[in-house]
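== subunit A ==
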Amino acid sequence: MGRFKFESVWAEFDTIMAGIGLTIALSVGAIVLGSVLAVTLVAVRSLAGRWAGYLVDAYVELMRNTPFLVQLFMIFFGLPLIGIRMSGDVAALVAMTLNLGAYASEIIRAGVDSIHRSQLEAGASLALTRWQVFTYVVLKPAFARVWPALSSQFVLMMLASSICSFIAVRELSGVAAIIEQNTFRSFEVYIVVTVIYLALALALKTGLLWLGRRLFPNTSGLARIEAKGSAV
Partner candidate 1 sequence: MGSFGFPEFMFIIRAAGWTLLLTAVAFLIGGLLGGALAIMRLSSNRIVRSIASGYILVIQSIPVLMVLFMSYYGLSLFGIELPAFFAASLSLSIYVSAYLAEIWRGCIESVPFQQWEASSSLALTRGQQYRYVILPQAIRIALPPTVGFLVQLVKNTSIVSVVGFVELSRAGALVNQATFLPFQVFSVVAAIYFVICFPLSRLSRHLEKVMNAGRSH
Partner candidate 2 sequence: MPAVVIEDVHKSFGQNEVLKGVSLSVEPGQVVAIIGRSGSGKSTLLRCINGLEVIQSGRIEVAGHTMTEDPKALRDLRKDVGIVFQSYNLFPHLNVVENIILAPKLAKGVSDGEARERARAVLAQVGLSEKIDAYPDNLSGGQQQRVAIARSLAMQPKVMLFDEVTSALDPELTGEVLNVMENLAKGGMTMLLVTHEMSFARNVADVTVFMHQGKIWEQGASEELFASPKTPELQAFLRSGVH
């Protein structure tokens, strides 16, 4: 084990911590904003007209059938040309939000579709408005059902944040590249960063599981919609 020099990696501890911080910040930001976007998209599909629905479908299909890297490039390199200047970090957050929003909207929509018609009829006959029915009778149980699939997608997005290093964002992978350039200890750097990602993924998975239990108690009776290998 003598050939390995992990000391040079530990020396950059602060840099690594900063990288972890940015990865977490980007992920949490994308999860929150992406969820808002997703719910908006689902609401538009359910409540707005046919053409709005087609637009949403087109957006979702576009995001799901092109790589995240290309979306990132488009936002980071393309938007400045129409006057929207942004730093790499902001571009990263925007790209992650737009991407996650599309995937999450599909997952939540599956949950919404699985709510039985009779629930909607019950809501309507209790004189709730369409909006109220949507929020209380449909959205909350839908969320509960798809929470496992949604959690998987969130974790995948956190891992995909590594791609933002391609535009020199200093999240964990970007930081790893910098340390590698400075120390030439490629293997040591990347194995440390890999282990950190592993820990982050497991922590996020566990945290989301706990959150799901707190937000949606009494869901053991509801059918759970399993994640079907969706990704970025």
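The definition used in the following text is that a contact is a pair of C-beta atoms (placed from the backbone, for glycine too) under 8 Å apart; a residue touches a chain by one contact, two chains touch by 3 or more; residues count from 1.
The candidates came about this way: all candidates are chains of the complex that A comes from, given by their letters.
Keep in mind that this is a model prediction, so the values were computed, not measured.
Applying the touch definition to subunit A and the options 1 or 2 in this complex singles out candidate 1.
Those residues of subunit A whose C-beta lies close enough to touch candidate 1 in the complex are 61-62, 64-71, 73-74, 77-78, 81, 155, 159-163, 165-166, 173, 186-187, 190-191, 193-194, 197-198, 201-202, 226, 228-232.
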